[in-house]
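The following block contains the structure, expressed as structure tokens.
Of the protein chains in this complex, one is absent; all others appear in place.
By letter and in written order, the chains are A, B and C; residue numbering begins at 1 in each of them.
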Amino acid sequence: MSLKKIIFALGLIIALTAATLIFFTHGLNYIGVNVALLGLGAVLMRQSAYFSDNFYQHASPQSFYPTAGRMIPWFAWLAAVLVIYGLYISFAIAPTDFQQGEAYRIIFVHVPAAWMSMVIYLAMAFWAGVGLALNSKLSAMMAQALAPTGAIFTLLALVTGSLWGKPMWGTYWVWDARLTSELILLFLYLGFMALQASIDDPRKADRAGALLALVGAVNIPIIYFSVKWWNTLHQGSSINMGAAPKMAATMFEGMILMALAFWMYTIAVALIRVRCIILERERNAGWVKELSVKEIA
Amino acid sequence: MQWESWSAFFNMGGYAFYVWFSFGLTALCVVWEVIALRKRSSEALRLTRLLSQND
Amino acid sequence: MNNAWLTVLTRDLLQAYRRRSDIATTFFFFVIVSSLFPLGVGSDSAILSMIAPGVLWVAALLAGMISLSRLFATDFADGALEQMLLSPQPLALLVSAKILAHWLVCGLPVVLLAPIIGLQYALPNEAISTLVLSLLLGTPALSLIGAIGAALTLGARGSGLLVALLVLPLYIPVLIFGSLAVAASQHGMSPQAHLSLLAAISLLALVLAPLATAAALRISVE
Partner (left out) sequence: MALKARHKRFILIGIGLGLIGLAAMLILNAFQSNMVFFYTPTQVAQGEVPKNTGFRIGGLVEEKSFKRGEDGLSVRFIITDTAKTVPVIYKGVLPDLFKEGKGVVAQGKLGEDGTFTASEVLAKHDENYMPPEAAEALKRAQTQSNTVVMPK
């Protein structure tokens, strides 16, 4: 790969990450910046090595399988280190909260899980959309590999949230907009997985699932902005770009570390799962047979 | 350090159930997912080998 | 305006007329479900009028849903769907005719029947008129969103249950605003905000759902 292509690929990743971050931290306030970044991302996507001349070569399951295998340990170790450091900050360094006492420490799993539940859905919808538009098998496999992890994080966000709500608000569950839309998000994940499972032809399942994921993506902004639209029991977000976080620095640090740890974990797990899916679906391909023979030897 | 003793740490200012349940459940889900995936990949590899040997 | 569009609409309506028992199923489902609640909850009119908005909306939603799996299945079986896919007319346009037919057959009867059921639940007059208005504005969205689910599950295993899993989460906003509108006018508040949100959902669905349904049909039938 030439230097130019590497720079394009890096630029693409940075543009898309920045757009996602701004969207989640500042919402619609910076919609212009966000649209510009997404546009930039799209332009770079067309230019970068992975999405132009070499796209089909790089995006074939055959060449991705060993690449993913090499990437997994990195992300797994990164997740392990981050989670240990994050837990240390969360429990040993972060101080007691002035109004919630120690119960606020649930924030260190609840908020990262809630973030991941939404980010994973967006990533899933993104890969599903790419799979649908470019008709690439691997993108659809990525979407399929992300769904179960996303469903688990959604469930965790709901359960830890209700365990936090009981001592603080005085109830395990209220039907407010944010809780309800997070529950709907769980149903959307389950629907996506059920639809894929019940269509026998895998290519057809990929495309049907992709369409459903895109239709459901309408729900994600509703979840995020429901707090602002409806005046609900759930507090606003503590972190906004441009303003200082409404949290003590060490608390913020613990939360961000845990979120990064969850992120790395998600990537590692999704890569393992995509390798499984590749093996299961390409069982009859020559390269899979060669590979299995090689691994026995 | 925030804690005077281990028992204070485990007690979590009286919120032990809520805090440890949350963290425990998260750990449980992660461990379960990793184990399930290990099973799935070894099963996938085993089946692939079986198929290639039959050729 | 468009011959093919009218043809599809009249064809679907004619088919529905020939299979009147299918329409009756939807109709009676709505009546029976909403009549079962007073038997289960008790005949206290205060309780009944309190639960009425939610119960009637859920019953309308489920009644519309049970007929969804038939929306494309017969056309798929007799090959008419393939003709539509090959036709020079935009598929989304033809699909919108089929959705309109579904609403006329399954949505409109529920709207017309609602006042009678509302009386059974001891709803005051203003609440009944809001109920009818909310159903009139909301049920088109149900047919439109449901069509996406019906098209996606065409040819999938166990499609009846699957449609419910896919479509019900997307129905929730309609259910919430519909029942809130009725509850608001029941308690002397203006239902205008909820009704205009219902109308907005239906309008958005009217634009986007036929496109998504057409794409889903192309995936399912290939």
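Just so it is clear, contacts are C-beta pairs under 8 Å (C-beta built on N, C-alpha and C of every residue); 3 or more make two chains touch, one makes a residue touch a chain.
Everything quoted here is computed from the prediction, not taken from an experiment.
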Touching partners, among the displayed chains, of the absent chain: A, C
Given C:40, C:79 or C:188, the one touching the chain that is not displayed: C:188
Residue of C:41, C:119 or C:200 touching the missing chain in the full complex: C:200
Residues of chain A (touch criterion as defined above) contacting the omitted chain: 95-101, 103-104, 107, 167-171, 174, 176-177, 229-233, 235-238, 246-248, 251
Positions on chain C where the hidden chain makes contact: 50, 88, 90, 93, 183-184, 186-190, 192-194, 196-197, 199-201, 203-204, 206-207
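FYI, only the chains that are shown with their structure count from here on.
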Between the pairs A-C and A-B, the one where more C-beta pairs touch: A-B
Between chain B and chain A, distance of the C-alpha-averaged centres to the nearest whole Å: 19
Residues of chain B that touch chain A when the two form their complex: 1-3, 9, 12-15, 18-19, 21-23, 25-26, 29-30, 33-34, 37, 40-41, 44-45, 47-49, 51-52, 55
Interfacial residue positions of chain A with respect to chain B in the complex: 91-96, 101-103, 105-106, 109-110, 113, 148-149, 152, 155-156, 159-160, 163-164, 166-167, 265, 269, 272-273, 275-276, 279-280, 283-284, 288-293, 295-296
Touch list for chain A against partner chain C, complex: 180, 184, 187-188, 190-191, 194-195, 198-200, 204, 207-208, 211-212, 215-216, 219, 222
